[in-house]
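Read the structure below first, then the notes.
Every protein chain except one is present and positioned as in the full complex.
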Amino acid sequence: MLHELQRNFASVALKNITAPLLPNIEDVAGGKERRLGVYHANTINSLIEVLASAYPVTQRIVGERFFNALAKSFIESNPPQQPTLFRYGDALGDFLDGFAPAQGVPYLTDTAKLEWARINAYFAEDYEPLDPQKLAEIDPEKVGDVCFKVAPTLHLIESAYPVFQIWAVNQPNCDDVPKIDLTCAEQGLVSRRANEVFQHVVTPGAFTWLKTLSDGQPLGAATNDAMGLDRNFDLQNTLRQHLAGGTFTTIHI
Amino acid sequence: MSNVKLNTLTLAAAVAGAVSMAAMTIPSTASAAGKEKCYGVAKAGENGCANAAGTHSCAGQSTVAFDNGEWKLVAEGSCVEMGGDLKPSEGVNEAAAMKAG
Partner (left out) sequence: MIAPPPQDPSASSTRPSPIPATAGVGLRHPHMSAFADGTAKAAWIEIHSENFFAPGGPRMAQLDQVRKNYPISCHGVGLSLGTAEGVDEDHLKTLRGLVDRIDPILVSEHLSFSVVDGIYVNDLLPLPYTEEALEVVARNVDQTQDALGRQILMENPSSYLTFTDSTLSEWNFLSALVERTGCGLLLDVNNIYVSAQNNDMDAAAYLDGIPGDAVQEIHLAGHTISGADEDRLLIDTHGDVVSDAVWALYEKTLNKIGPRPTLIEWDTDIPELDKLLDEAGKARSRLDAISSSEGSIRVA
């Protein structure tokens, strides 16, 4: 009984399917529909607001009206599966990929994914960056076999579009959106050091190196991959940057 | 063989170099921190117990009739300016009716 009523009520709240589902509501002046409409409006509006908070750049790119409409469409097909709302909306990037009305803004999916990576980095568990000294303790003969565990805050982002630039020029304090060359692909990372979420582009060689390392491959293989792509890949400098930037947490052989 | 040996040596030298320089580097998030102040961290979605039904101009009710073949919704944000290097006929700049439902 109660379960059935709750199922029906949830359908009303999420989809605004009304009259026949809930016959056991007291009649009121003004009609039951208006009363049920309050629950529907609150459910949808509050979730739109949740998505807008998580995706301010995506919203700015398409405008508020478009965003509200796409958010509503997303909510209908991807309602929250758990109650912790800072985790809600992770699937928006993939959703946009198949969302026909947004096809005219082909970089929207990757922009949304970059925004979600920032949220993930923000809420991820704290970690201790790798002490570089641990690397110094490795037998030089075996350095190529060292595997790195990357920080739980690290996200590698690869796009056919300049998503990092797109993100940067769509910040609230950036009123003039400059023309940027949308044919320029970008690769980079998002992470968090202590309390600061940061992001930056990296060279194709460094991106491949990071990707191979984060897949659990050893340093030798990662360096080979990177040099295969970019003969000028500078291991010493790249490793130094990532040791200083807290990209890694532990090593093992 | 010698190639592998050379690689191992190069690798070891590069790692040693990186480690010694990393030890001297005072990890600085100054530039990132500066940006962070400017940009602010995304607020993220929050849980609450207030009713949002009365506070918006019916955001959730301005239905766009996606399912009636009105696929070309007009994006009105910054993409219109940014899309200068895209073919405008892809839909972004193409006026299409957005129906309030």
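Chains here go by letter, A and B, matching the order in which they are written, and residues are numbered from 1 within each.
Throughout what follows, contacts are C-beta pairs under 8 Å (C-beta built on N, C-alpha and C of every residue); 3 or more make two chains touch, one makes a residue touch a chain.
Just so it is clear, the structure is predicted and the values come from calculations on it, not from any experiment.
Engineer: Name every shown chain in contact with the chain that has been left out of the document.
Structural biologist: So, taking every chain into account, the missing one touches A, B.
Engineer: Considering the entire assembly, which residues of chain A contact the chain that has been omitted?
Structural biologist: 1-3, 5-7, 9-10, 13-14, 24-26, 28-30, 32, 34-36, 38-39, 42-43, 46-47, 50, 79-86, 122-127, 152, 192, 195
Engineer: Please output the residues of chain B touching the missing chain, sorted low to high.
Structural biologist: 41, 43, 46-55
One rule holds in what follows: only the chains that are shown with their structure count from here on.
Engineer: Provide the C-alpha centroid distance between chain A and chain B, rounded to the nearest whole angstrom.
Structural biologist: 8
Engineer: With touch defined as at the start, can you tell me which chain B residues reach chain A in the complex?
Structural biologist: So the residues of chain B touching chain A come out as 7-19, 21-23, 25, 27-29, 32-33, 35-36, 38-48, 51-53, 55-56, 58-64, 66, 71-79, 81-86, 90-94, 98.
Engineer: Could you pull out which chain A residues touch chain B in their complex?
Structural biologist: Per the touch definition, chain A meets chain B at residues 37-42, 44-46, 48-51, 53-54, 56, 59-70, 72-73, 83-89, 100-106, 108, 115, 118-119, 122-123, 129, 132-133, 135-136, 138, 140-141, 143-144, 166, 169-173, 177, 179-183, 193-194, 196-198, 219-220, 223, 235-237, 239-240, 243-246.
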